[in-house]
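What you see is the complex with one protein chain gone and the rest in place.
Chains here go by letter, A and B, matching the order in which they are written, and residues are numbered from 1 within each.
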Amino acid sequence: MNAAFLVFFVVGTIAVASSILVVAMRNPVHSALFLLLTFLCVAILFVVKDAEFVAAVQVLVYAGGIMVLFLFVVMLINVRHLPDDRTLSRFWKGGVGVGLAIFLLLATVVRTGTYHDQNPNKKLLRSTASHRVRKVTNPDGSVTRKRVVRHRTVGNSEAVGMALYQDYLVPFEVASLFLLVAMIGAIVIGKRELSAPEEETSPDFILKRMETEKDVKEAMSA
Amino acid sequence: MPEAIPSTEAYLMLSGTLFAVGLIGVIIRRNMITVLMAIELMMNAVNINLVAFSHRFASLEGQVFTIFVITVAAGEAAVGLAIIIQLYRLKSSINVDEASELNG
Partner (left out) sequence: MTQSYFPILIMLILAVVIGATILGLNWVLGRHQRNPSKLSPYESGVPPLDENRKRINVRFYQIAMLFILFDIEAAFLYPWAVIYRDAAQGPSGMFLFGEMAVFIGLLAVGYVYVWKKKAFDWH
């Protein structure tokens, strides 16, 4: 039992427990905060598996961006739960059954020793491969071109960068297209129209309401 | 002497557990925001899987793919929450069961 195992067991337990609480909490704000805890635990698990850059992106994007969006929407909508309001769907028993069945299926597929850890070269996770063409002068004086692959040990983010920008050019550009579409879609769908519940937060409405309250108080004291 | 770290199987079991919990959340919850959170949970479980196999086969492809999954998750959260806001304006409720007009 070394430190990595200890970290895995503690952090993994916290991740599973908080993910269950995400699903179980009635209040969406509590769910969102437990989701944040789960994301942070998963980031730690990434670091244990030598994926530092992915862990950093996980914290930056999930914990920094997506959670803020979720919390804003929860506060924007701000539904009060009535005491007799049902949280669960009608067929919750079936849902739990399906979930447990999927879990059992995955657990039988993943048996100990299915993936023999044969100690692959972990250095490859932090090295870049660069192809160079080198001119080699043969003993008889002729010059041939020879392709050499040079592995250089670098940091994880540099290795990921090389893989991302050299081997995965098209997915990268498609990702930018995807972000463009998401941006336009979210603006179009979330376009602002003043609706009745939203008007309550407009500054004019609040000012008017404060004046009304003042009038009422003056009328009552008079 | 390579450093001993938790095996791929342990990671796969953890990821399977998180995926099952997310799936249960998607099915049983009625609050649309919580359903979206459970979907994010499932995507995270998939990411754990990808990273574990990336380490197992000493190949960076899993990590690169994880970054794309995170990108898709962010876009999905942005558009999905916009849809939820619009639905709330329409129906004053974020209950999944209320949005059943297409249910023929």
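Operating definition for what follows: a residue touches a chain if its C-beta (ideal position, glycine included) is under 8 Å from a C-beta of that chain, and two chains touch if they have at least 3 such contacts.
What you see is a predicted model; the values in this text were computed from it and never measured.
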item	value
Listed residues A:V7, A:A24 or A:V96, member touching the removed chain	A:V7
Hidden-chain contact residue, picked from the options A:F9, A:F91 or A:Y165	A:Y165
Residues of subunit A in contact with the chain not shown	3-4, 7, 47-48, 50, 53, 56-57, 60-61, 64-66, 68-69, 72-73, 75-78, 122, 126, 128, 130, 155, 157-158, 160-162, 164-166, 169, 172-173, 175-177, 179-180, 182-184, 186-187, 190, 192, 197-198, 200-201, 213
Contact set of subunit B toward the excluded chain (per top definition)	3, 5, 67, 70-71, 74-75, 77-78, 81-82, 85
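The rule is short, and it goes like this: only the chains that are shown with their structure count from here on.
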item	value
Centre-of-Cα separation between subunit B and subunit A, whole angstrom	8
Subunit B - residues contacting subunit A, complex	2-14, 16-25, 27-31, 33-34, 36-38, 40-41, 44, 47-48, 51-52, 54-61, 63-64, 66-68, 70-79, 81-86, 88-89, 92-94, 96-97
Footprint of subunit B on subunit A - complex, ascending	2, 4-5, 8, 12, 15-16, 19-20, 22-23, 28, 31-32, 35, 38-39, 42, 45-46, 48-51, 53-54, 57-58, 61-62, 65-66, 69-70, 73-74, 76-77, 79, 86-92, 94-96, 98-100, 102-103, 106-107, 110-115, 117, 119-125, 159-160, 163-164, 167-168, 171, 175, 178-179, 181-183, 185-186, 189-190, 193, 195, 197-198
